[in-house]
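Shown here: the complex without one of its protein chains, the others still in place.
Residue numbering begins at 1 within each chain, and the chains themselves are lettered A and B in the order written.
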Amino acid sequence: MAGRLSRIDTAQPDLIARATLRIDTPGPALIEITHDAAQFLNQSGAGDGALTAFVRHTSASLTIQENADPDVRRDLLTALQRLAPENAGWVHDVEGPDDMPAHVKSMLNGVSLQIPVNEGDLALGAWQGIYVAEHRTSPHRREVVLQFCGSCANSDKATD
Amino acid sequence: MAGRLSRIDTAQPDLIARATLRIDTPGPALIEITHDAAQFLNQSGAGDGALTAFVRHTSASLTIQENADPDVRRDLLTALQRLAPENAGWVHDVEGPDDMPAHVKSMLNGVSLQIPVNEGDLALGAWQGIYVAEHRTSPHRREVVLQFCGSCANSDKATD
Partner (left out) sequence: MAGRLSRIDTAQPDLIARATLRIDTPGPALIEITHDAAQFLNQSGAGDGALTAFVRHTSASLTIQENADPDVRRDLLTALQRLAPENAGWVHDVEGPDDMPAHVKSMLNGVSLQIPVNEGDLALGAWQGIYVAEHRTSPHRREVVLQFCGSCANSDKATD
């Protein structure tokens, strides 16, 4: 074994909850949605389980990254810019020079995330935040599907 | 809050369904499996929940990308080629010059995806398709595990 396993906690799955989060982006940015996700879990009455976040676009993406120094977010966008530059001989350019790089960035980052939920709380580390990454130059309206699968907060507490 | 949250829909989890999808790839390509995934959900009697797709290989991957202009797919393969070129001094070369780049591309793309399912339908955006990415030069047979966890279509409608 590579590590030490903690005590195992169990619960009974009896809730699926889903909502759509709509976000207006300002152009290239990492926009934190951790609090929106926490609000969704709270309003859903979520207990133990997992949150799925899914962005319904191919030129935006989702990432979990440092929520402290804003310079980290700036550098992450720079890194993606370097990995998928404009004017790099892309065949697909009918939607503008920023579109194909946006698709590449979306592919590298991914559009789905899965985060464990512990008694209604996201099991994020201290420095982790959930971010929607906008990769297009102009502002866009983006949709993120949030879904919880797990136990109800009440039924969960009842079995403690 | 960064966005506006819609109404929350809920359901009761009472179905796990799993099947394996076998695909013959022609060499480097993005092969759409959206319709196969929809067929799986339909045959499973899926209601509300999430689909997990998982490719059981280390030189292929899964990605969700634009399903309209085929040039986008061509450029995505070009982008991966640039990020993981052949003849770049890789130590691992016993399986041919295309093998190690294929592992790197698989790592960057990832092998698992999670997509919310809404009354039996994938909650994909209008321009999103699910693709198996083949990264080896020669044709390969690939396996994708499809799994639904959520409510049954019937029990779901019963609670509407």
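Here is the rule we go by: a contact is a pair of C-beta atoms (placed from the backbone, for glycine too) under 8 Å apart; a residue touches a chain by one contact, two chains touch by 3 or more.
Keep in mind it's a predicted model, so treat the numbers as computed, not measured.
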> Which listed residue, A:V55, A:L113 or A:A153, touches the chain dropped from view?
Replying inline: A:L113
>> Under the stated touch rule, tell me which residues of chain A contact the chain that is not displayed.
In response: 1-13, 48-50, 63-66, 69, 71-72, 74-76, 78-79, 82-83, 108-110, 113-116, 118, 123-125, 127-128, 149-151
> In the full complex, which residues of chain B touch the absent chain?
Replying inline: 13-24, 31-33, 35-36, 39-40, 43-44, 52, 54, 56-58, 83-84, 88, 90-92, 94, 100, 103-104, 106-108, 110-114, 132, 143-147, 149
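Convention: only the chains that are shown with their structure count from here on.
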>> What's the distance between the Cα centroids of chain A and chain B, rounded to whole Å?
In response: 17
